[in-house]
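Submitted below is the structure of interest, expressed as structure tokens.
For this depiction, one protein chain was excluded, whereas all remaining protein chains were kept in their positions.
Right after this comes chain A.
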């Protein structure tokens, strides 16, 4: 990768340790993705916020760099481990809370917007077509490339941080025009958001950098998000290209059998003790729709709902949160199902969710069983 004289100087450490580290990460990223140069980016979205995921090493690292490091471009932030408004209801220990607040403080000191959301594409204005960004949250990177006409690598937590500190990112293949080497034909009738989540998970396993998908009908926002969340969980792929593919690329069917395989891999229980909705976090449209579906009904089990703080505030004003709480929902902002420390196997055997991404991490990281159901099935089976 070619560097400018100024970039070379930073890599040699002539602009301080922070810049040296940032450029070392950018160079490794660039070499890994065959980029020929670095280019300016306008927005970064960072992962690596939840103390549950980054641990003491991450907390100490951020605390140390935040003494000097400052972001150079608009930088937003993934969810953390809890909602400070109701954290006392969930039995987290004091160490967790204080370490999480230290992480929050380090990011704020560096100049990061404390959005604590995995759906930046729903809570911030989308810049003009073709804008180069650097999104670390996998579902957000895929959404940005596939639906929002933005361009990003599927950044790692560190490459996005390096981009925030330098305002640059390697000019890798996802930032250019590319042609996917695999084309998936959607061949399942009457799909719901769970189907699309499984399709995304399947696509992430067979695709490489981007994947073509044909045979899709009209999709709603929930289904688009589910597909991005699924793909981000299983692979390195970071872009859907929609439409018929006439090229010679490999064609693979996503049919009932392929879907059943994904289902069997992730669904380990026939029922759950609690329900979680939101990974990715729910947007206002989904909250509104849920409030509508719950009119006159109540959950018979605990139901945790994850949404960004800005959405929760809007939902409060409109009256949705009252309606949801009446139906027995616990509404949590700033955090998400994925990698939540609020669910653990000492208290919970199995979780019912419609999120493929949530299912993967609940199963593998939280060690609980998962019962996969679409939202309409959840409402049918679990409320009255």
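Simple rule for what comes next: a residue touches a chain if its C-beta (ideal position, glycine included) is under 8 Å from a C-beta of that chain, and two chains touch if they have at least 3 such contacts; residues count from 1.
The criterion applied here is as follows: contacts and distances are computed from a predicted model.
K.L.:
Going by UniProt, what is the name of the one chain that was not included in the view, given "DNA-binding transcriptional regulator, Lrp family", "Branched-chain amino acid ABC transporter permease", "Aminotransferase" or "phosphomevalonate dehydratase"?
P.N.:
Per the UniProt record, that chain is "phosphomevalonate dehydratase".
K.L.:
Would you indicate which residue among A:10, A:38, A:136 or A:150 is in contact with the undisplayed chain?
P.N.:
Answering carefully, the residue with contact to the hidden chain is A:136.
K.L.:
Based on the whole complex, identify which of A:100, A:145, A:166 or A:233 touches the chain you can't see.
P.N.:
Within the whole complex, the residue contacting the unshown chain is A:233.
K.L.:
For the chain not shown, which residue from A:120, A:180 or A:204 touches it across the whole complex?
P.N.:
Result: among the candidates, A:204 touches the missing chain.
K.L.:
Which chain A residues would touch the chain omitted from the figure, given the whole complex?
P.N.:
Per the touch rule, chain A residues meeting the hidden chain are 21, 24-25, 27-29, 31-33, 47-48, 50, 53-58, 61, 78, 136-138, 141, 153-160, 162, 204, 208, 232-236, 265, 338-339, 360-361, 364-365, 367.
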